[in-house]
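In this view, the complex is presented without one of its protein chains, the others remaining in place.
Residue numbering begins at 1 within each chain, and the chains themselves are lettered A and B in the order written.
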Amino acid sequence: MHHSKTTVLALVLLASVLLAACAPAAQPVEIIKTVQVEVTKMVQGTPQVEVQVITATPEMKPTDLPAGSVTINGAGATFPLPVYTEWNYAFQYVDPAVVINYQGIGSGGGKKGIIDRTIDYAGSDSLLKDEEYEKGGDLQMLPILAGAVVPIYNIEGVTKTLTLDANTLAGIYSGAIKNWNDEAIQALNPELAAQLPDKAITAVHRSDGSGTTEIFTKFLAAANEAWKAAPGAGSAIEWPVDKAGNGIGGKGNQGVAVNVLNTKNSIGYVELSYALANKIAFAQMVNASGQPVKADADSLASAIADFSSAFTDKLTTDIVNGSGAGSWPIAGYTYIILHMNSMEDCLKAQKVVEYLKWALTDPAAAGRAADLGYTVLPSAVQEKVLAKLAEVTCNGQPVLTK
Amino acid sequence: MITNQASANSLPLIRPEINYSRRKLANKLMLSFTGLLTLAALAPLVWIIGFVAIKGSQTITWAFFTQLPRPLGMAGGGVLNAIEGTLILTIIAAFFAIPPGILAAIYVADHPNTPLGASVRFSTDVLSGVPSIIVGLFGYALVVKTQGHYSALAGGLALAIIMFPIIVRTTEEMIKLTPRNLREGSLALGAPEWKTYLSVILPAAIKGIITGILLAVARASGETAPLLFTALGNERYEIGQIISSGIRSRQGVWSIFNRIIEQPVDSLPLTLFKYSQQPYPERVNQAWAAALVLIGIILALNIIARLWVNYSSSNLKGK
Partner (left out) sequence: MQPIQMRAVSLNTSSLSYKIRKQLRYGDKPWSGLLIGMAGLVVLLMFAIGLLIWNGSAEARLQAGLAFILPTLDASWNPITENYQAWPFIYGTLATSISALAIALPISLGIAVFLSELCPEWLRQPLGWMVELLAAIPSVIYGLWGIYIFLPQIVAPLGSLMSEVFGSLPALGLLFSGSIPESGQSRLAAALILSIMITPTIAAVTRDVLLAISSSQREAAFALGSTQWETIWQVLLPYGLSGILGAVILGLGRALGETMAVTMVIGNSIEGSASLLRPGYTMSSVIANEFAEAYNAMHTSALIYVSVILFILSVLINILARLMVWRVARQTPQEARA
């Protein structure tokens, strides 16, 4: 029994050694003269594939790499995850050689990964700090999408849409405004004043650090002086409403949504796509110019437009509390982080940049993002980003040749 | 609650029948109480599994098992990448945790009072309390950062660290409970230590050891947090594809093997967690289905391992 087992094992080892030794060296890649490329257009979420035959000219870089031979790993923010997943899936039809794998482990994980060079690109809602720029060397943040954060609510007996503003939100989350029938809320909602119950408000916030919280608290800090002093803005803060005994922390956007759905007379804040997908009532906001606005693609576009010249040289900006008449006040960009000059694998660098350029310029990609509740960049901002992408170099050579 | 012998003896010597009937009553009560407790413990199990089964079975199709994920709005799509990832991670974790774990347990069972033996016990107890996210961090610092990329190997190592204390502890206890005369008899017949252990003691303790291994595997395959920092996740991981494309492009066995373990991988709990955090109801439904698949795999593993142990030990009993 033992002997035969040992023999079998030895034979297997021998066979694998021989196989490995005898495998021929990788064949030199043939440059294909004509290429059949399947191009996918996403129509209502269903890819429609059409086959194009392209003849390679000497100037063109043909798709001569075997399918799936270049793997690109990205990680970071969960906020744009639904869009990135779709884009990654569609891109395998645009360039079959490339496999893009993006995972939503959180902006912090993404930033850490790109600094440690364990991933090829990162997604992040929160901005890099100075010390992180130093550690990373040549990191660049590129805005890719913008999204809205909306206040969701669950009030007994209230059927119409609630209207809130920065001061009432700040009051609720600091524990100053305790009940739903508080005067400040009634003042903003004259038709609902009778329906608002005399019950305590349970304020649900995020328990995990997140870009959503950062956008929300940045808005409160920008629009309300008291909030700016304390507790301030950040991806994870100390919520005064907890001390007051009326706060609950939910894990993830989904956690907040479920909490609000299950708790009567509660309020929370989530990304717009969560409110839309779960069909939760979300409030209108009175923005900086005094107008009540609803969160949708137009108000988001207006918010972006308010700050289109406010970019720092690092291509970052906050877009909260915009002054336009139709601007949604609680909005934020989500960014991609890249190494500008020091990526080691030039083929990967080229493919990442081509992917980003495709994502920014392809109309089907933009349409899919809009379907999911996000807004792509307006052309003014898009040009800036594309200009930056053209500056990416590898081994001294610019990566984007087209 | 229960009288010990001393106080029972100090009772006035009333008719022994009354004392005895009191004890009999206590006996019946406590024993039926344990039956009730078992039922109470199984109630949540039935509830949870029922909940998962009802919600998950709506979304389970053949495609679920055999296809890679697809975007929302597209029909079909599955979690094949996660199923394969779970299997690969579990195999790697078992490979790194079981042999060293059993060997370390043998050492501790043999030399419980030496400094090293005491430290090993201490270490396993402490290790079992380390939060899984810290284990993930450790795996990141040790493997991911040094290699420069996320991989199944890193994830498997992190899971192995989680499995380790359970295996060591249970194996040690089971070895200690084997009768001394087994060991002494084997040594008396001239067998060397290693043969004694491998052929006599471990088979005698195998049932308990398998329990420990199964508990450890069940725990490790249900973990999410450590994999966030080590295996990352990968929607396009498919072993069949890797092997066939490797064969087609004439890569060697070692290089194909490398590509299997050196890529980021997904796992069922990781996929389940990701999907459950997304707003779209289709994804949340898929999360439940993935949970059902995971529970099914673990149950199958359990049953197979137990049946195998029963079969092989019933062979031994005849001798």
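Definition applied: contacts are C-beta pairs under 8 Å (C-beta built on N, C-alpha and C of every residue); 3 or more make two chains touch, one makes a residue touch a chain.
Not measured: the values here are computed from a predicted model.
Student: Of the residues A:S69, A:T161, A:Q186 or A:S207, I need the one that contacts the missing chain.
Tutor: Once the missing chain is taken into account, the touching residue is A:S207.
Student: Would you indicate which residue among A:G137, A:G157, A:G232 or A:P378 is in contact with the undisplayed chain?
Tutor: A:G232
Student: Mind listing the chain B residues that contact the chain we can't see here?
Tutor: Residues of chain B in touch with the missing chain: 2, 4-5, 23-24, 26-27, 30-31, 33-38, 40-42, 44-45, 47-49, 51-52, 100-101, 103-104, 106-108, 110, 116-117, 119-120, 122-135, 137-138, 141-142, 161, 164-166, 168-170, 172-174, 176-180, 187-188, 190, 192-195, 205, 207-208, 211-212, 214-215, 218-219, 221-225, 228, 268-269, 272-273, 276, 287, 291, 294-295, 298-299, 302-303, 306.
Student: Tell me, which residues in chain A touch the chain that this view leaves out?
Tutor: So the residues of chain A touching the missing chain come out as 105-109, 126, 129, 131, 202, 207-211, 231-239, 242-243, 245, 247-251, 255, 258-259, 262-264.
Here is the rule we go by: only the chains that are shown with their structure count from here on.
Student: Quick one: report the Å distance separating chain A from chain B, using the average Cα coordinate of each chain.
Tutor: 35
Student: Spell out the part of chain B that touches chain A in their complex, as residue ranges.
Tutor: Per the touch definition, chain B meets chain A at residues 69-74, 144-145, 148-150, 228-229, 232-236, 241, 245, 249-255, 263-264, 274, 276-281, 284.
Student: Given the complex with chain B, which residues does chain A contribute to the contact?
Tutor: Touch residues, chain A against chain B: 16, 19-21, 23-24, 26-27, 44-47, 66, 68, 71, 73, 75, 78, 81-82, 85-86, 88-90, 99, 101, 103-105, 109, 116-119, 252-254, 257, 271, 273-274, 276-278, 372.
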